[in-house]
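The complex is shown incomplete by one protein chain, all other protein chains being positioned as in the whole.
Lettered A, B and C in written order, each chain numbered from 1.
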Amino acid sequence: MKERGKRRVGILGATGTVGQRLIHMLRDHPHFEVGALAASDRSEGKRFVEACPWKLPWEMPAEVREMRLQPCAPPVDCDLVIASLPSDTARVAEAAFAAAGYPVISNSSAFRMAPDVPLLVPEINPDHLQLIPVQQRNRGYQKGYLVTNPNCTTIGLVLALAPLDRAFGLEAVMMTSLQAISGAGYPGVASMDIIDNVLPYISGEEEKVEEEPQKILGSLAGGTIQPAPFLVSAQCNRVPVQDGHLESVRVKLRQPAPLEEVKSVLRGFRGLPQELNLPTAPTHPILVREEVDRPQPRLDREAEKGMATVVGRIARDTIFDYKLTLISHNTIRGAAGAALLNAELLLAQGLLD
Amino acid sequence: MKERGKRRVGILGATGTVGQRLIHMLRDHPHFEVGALAASDRSEGKRFVEACPWKLPWEMPAEVREMRLQPCAPPVDCDLVIASLPSDTARVAEAAFAAAGYPVISNSSAFRMAPDVPLLVPEINPDHLQLIPVQQRNRGYQKGYLVTNPNCTTIGLVLALAPLDRAFGLEAVMMTSLQAISGAGYPGVASMDIIDNVLPYISGEEEKVEEEPQKILGSLAGGTIQPAPFLVSAQCNRVPVQDGHLESVRVKLRQPAPLEEVKSVLRGFRGLPQELNLPTAPTHPILVREEVDRPQPRLDREAEKGMATVVGRIARDTIFDYKLTLISHNTIRGAAGAALLNAELLLAQGLLD
Amino acid sequence: MKERGKRRVGILGATGTVGQRLIHMLRDHPHFEVGALAASDRSEGKRFVEACPWKLPWEMPAEVREMRLQPCAPPVDCDLVIASLPSDTARVAEAAFAAAGYPVISNSSAFRMAPDVPLLVPEINPDHLQLIPVQQRNRGYQKGYLVTNPNCTTIGLVLALAPLDRAFGLEAVMMTSLQAISGAGYPGVASMDIIDNVLPYISGEEEKVEEEPQKILGSLAGGTIQPAPFLVSAQCNRVPVQDGHLESVRVKLRQPAPLEEVKSVLRGFRGLPQELNLPTAPTHPILVREEVDRPQPRLDREAEKGMATVVGRIARDTIFDYKLTLISHNTIRGAAGAALLNAELLLAQGLLD
Partner (left out) sequence: MKERGKRRVGILGATGTVGQRLIHMLRDHPHFEVGALAASDRSEGKRFVEACPWKLPWEMPAEVREMRLQPCAPPVDCDLVIASLPSDTARVAEAAFAAAGYPVISNSSAFRMAPDVPLLVPEINPDHLQLIPVQQRNRGYQKGYLVTNPNCTTIGLVLALAPLDRAFGLEAVMMTSLQAISGAGYPGVASMDIIDNVLPYISGEEEKVEEEPQKILGSLAGGTIQPAPFLVSAQCNRVPVQDGHLESVRVKLRQPAPLEEVKSVLRGFRGLPQELNLPTAPTHPILVREEVDRPQPRLDREAEKGMATVVGRIARDTIFDYKLTLISHNTIRGAAGAALLNAELLLAQGLLD
């Protein structure tokens, strides 16, 4: 990266749960700073402090309080855009920014499954960034491009699947989630629906988890990603927990895998972000716990500043090969932190120059 | 059944969560009444009102308030015993009562998997009561015997599995539970462990759910139960819900089964308790809901007075054949109501004479 | 009351939390039945089952499922109107119905403090119904009129205050509430705001609780209510509880009152609804509990079918005379049940003929 001061991030969806988390993570970031805030039309022109229902247990950073909200359309005075928008507005806004020359790092589902858009997890598939020139050619973008991060439930899962797939080959994955309320944004889940209750339905979630992992773990050849050849089944539930998606997972492998080797492969997992020592990269992308009652959302969601997948209860399954439980912080590793790590990788690769 | 007044039930474990529920269900029961209350040594001799931390949102029935707690050992002045004891004390106490001539209806796990003890779900395997003479011969019981009901997570599941097994044959079942805190009794789960949290571990639970269904759906021949030939995998979680175990389930069937037929087979399920019109029997043992976000613990746990399994979200699975979500009330159908329905069946079959 | 079949109730705000509760309470009511359902413009013309996010743990009654929602404006085919509307729409709609000749029983705050509108608690101030002719004269209503019930936090409080005021005279009341989420309707309180949290603010609530009790306990003379001469201070908090407002209360009395007399005066409280044996009237409007840790929302909110105030922890205060804790079910006694009991009293008094 050239030395040229901090890159200015334009945050689309700045008033939302993920936007807030991102603003918080950008305080004192070595390479990035908040450059502009944008939100839905309704908030346009308002001061951020007026428009944003700030829900984090730290003060809103002073530098954003008085910033005026801009519309989610170019031009916006910034070097790159990080977007956390509802899927329908994302489809229009993100394409417009990319067409206008901005690198767009998207947290929405709009373009995740597009064949020419990287669905990036820096520890797993940094090579998928080679799709960017293909995408620019396909879409007639000059300088801008789109890079996406996975759904908040997918990412915790796929981090644990990646080393298993590489070491033993994955054949099938059954995942049942117990997801936190912050995943639905604010106001999101009504309290009458979740106090002393569980919701067995999250719109669109199961479909996403059932197709994203294969693209992420897919192999790139000839400008195309060949999805990894395994099946995923997802059942998604919402539980009365503020943050942290817990997932009960069974995996069927292609090769025999002794228990200790499974654990050691998970524990030893590292990727390019660790090698490059990216600021937001967890030292250990996967933490393996041996206590019989871990991981738990309240105790494990903040591990590695919310950027690790914490795995526990790894044991032989009666039907598939292994069962395990994992936790991932849905608004950090599952959203704001994922996008930020993507931005850091793009910067390190010279893709923000 | 002979006309001879109400049978007097001796309740072992009367001060516990299940004992309280049973006492509540016995108010105004047409055939049974509370005859005696027994609890652990520590409570022995105390008045029930003093010893019992009553946690139901109805008043403690006047007729039990002043009853003195007896030890969990024969003799106790009653016609049958319903026991809800920790497994270790159950092993001794239940055998002692059966040996002393009492019909023992047990809610504990101590004898569930014993080859000569019926693991009874009246809608599914009333024929397993033919094990009683075998058991009496084996164990030298004269008049007493042991009948058990399943684990609170098993029973909701197995009610939904039974019609599928009969109609299409089961090959494999993956179940992930989101279980209520009342399942752990009182004081049970510490609030610091479950507020804003999930516990991914319930001691002994997964093992029970993985072996009980096959016995319940097994076939009796030559005085022995041949377990049904399917596999079960269980992952059990505790969530901050007062009552009602929710289960995310996938099933693999032996024969093709169109979606509408699956639903219709579930909806149409009836058994002997419905035929005999037993007082505690639900009219519909299984309720099928079509709303995308049902069943939910708070809204569905009380269906059919807590005696039904409510099934929803039935859909094709990407790996197995179908996925579905179900709810069952853990202290009613999963415990007190199960035992009481067993008692009603025993009475109807002349086994309490 | 003349024998002329059940009176048909037009429910304004039928899709809301209180509307649903009222529909549930009208199943099998001896004197009333649902005649028409009305809701905001957005729902107009829809079938109730489509428009209503039903949140009660019982099935939506079959007779309302297919009813079409009407606008909240006369004419509606019914004998009386029970309204649970936001205050601003209530102001217009309720006046329109009263002007059009309908008896209007209102659960909203729009007209509660109007000098010519009864703020009715049948156990306390049935004589305030004498305001109706005054009101009709003032407002030019021919046959219609407005009767209101108190705020859901006021009513639990004022039921406990009434016997104390009569027996000993009230001088001052300090009330701090811990209110249930259902009081905010649906979707109401966002789950992110209340899981592992408390909200110390409920819009407009403290003001209502600080002025309504004095009107309710006021005396009617010359067509005017003279407010009772005591002060109320309120601090209102929202807690993660589904139903049931808990209130921590201190009272300063005008005359000395021994503890046992305070309890006996509360226990002995009865009113006209008990005398008339109105269908929804609780046998005991106030229940006094002696256990050190009662009342509790989960265990006490359903007492007397949710129509009683349950009082406990009555003790000498260090500053005022007594402190006590009370619970009242906010959507039953605090809303739907209050309105229904008002309707029953109006019927019994011949005011619905």
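One rule holds in what follows: contacts are C-beta pairs under 8 Å (C-beta built on N, C-alpha and C of every residue); 3 or more make two chains touch, one makes a residue touch a chain.
None of the values given here were measured: they were computed from a predicted structure.
J.: Considering the full assembly, with which of the depicted chains is the omitted chain in contact?
T.: If we consider the entire complex, the absent chain touches A, B, C.
J.: Among B:Pro187, B:Gly222, B:Pro258 or B:Gly350, which residue is in contact with the omitted chain in the full complex?
T.: Touching the chain that is not displayed is residue B:Pro187.
J.: Going by the contact rule already stated, which one of C:Leu12, C:Leu164 or C:Val241 would touch the omitted chain in the full complex?
T.: Residue touching the chain left out of view: C:Val241.
J.: Taking the entire complex into account, which one of C:Lys6, C:Arg139, C:Arg254 or C:Arg313 touches the absent chain?
T.: Of the listed residues, the one touching the omitted chain is C:Arg313.
J.: Residues of chain C in contact with the chain that isn't shown?
T.: 172, 174, 176, 178, 193, 196-201, 210, 231-233, 235, 237, 239-242, 246, 248, 250, 292-299, 312-313, 317-320, 323, 325
J.: Tell me where the left-out chain touches chain A, residue by residue.
T.: The list for chain A reads 55-58, 195-196, 242, 298-302.
J.: To test your reading of the contact rule: which positions on chain B touch the chain that is missing from view?
T.: Against the left-out chain, chain B lists 17, 55, 181-182, 186-196, 240-242.
Please note the rule applied: only the chains that are shown with their structure count from here on.
J.: Residue numbers at the chain B-chain C interface: does the shared fraction exceed half, giving same, or fall under half, giving different?
T.: Chain B vs chain C: same; shared/all numbers exceeds half.
J.: Return the chain whose centre of C-alpha atoms lies at maximal distance from the corresponding centre of chain C.
T.: A
J.: Rounded to the nearest whole Å, what is the centre-to-centre distance of chain A and chain B, using the mean of the C-alpha atoms as each centre?
T.: The answer is 42 Å.
J.: Centre to centre, by mean C-alpha position, how many angstrom separate chain B and chain C?
T.: Measuring from centre to centre gives 41 Å for this pair.
J.: Using the touch rule from the top of the page, what residues of chain B touch 2 or more other chains?
T.: Each of 196, 242, 298-299 in chain B touches at least two other chains.
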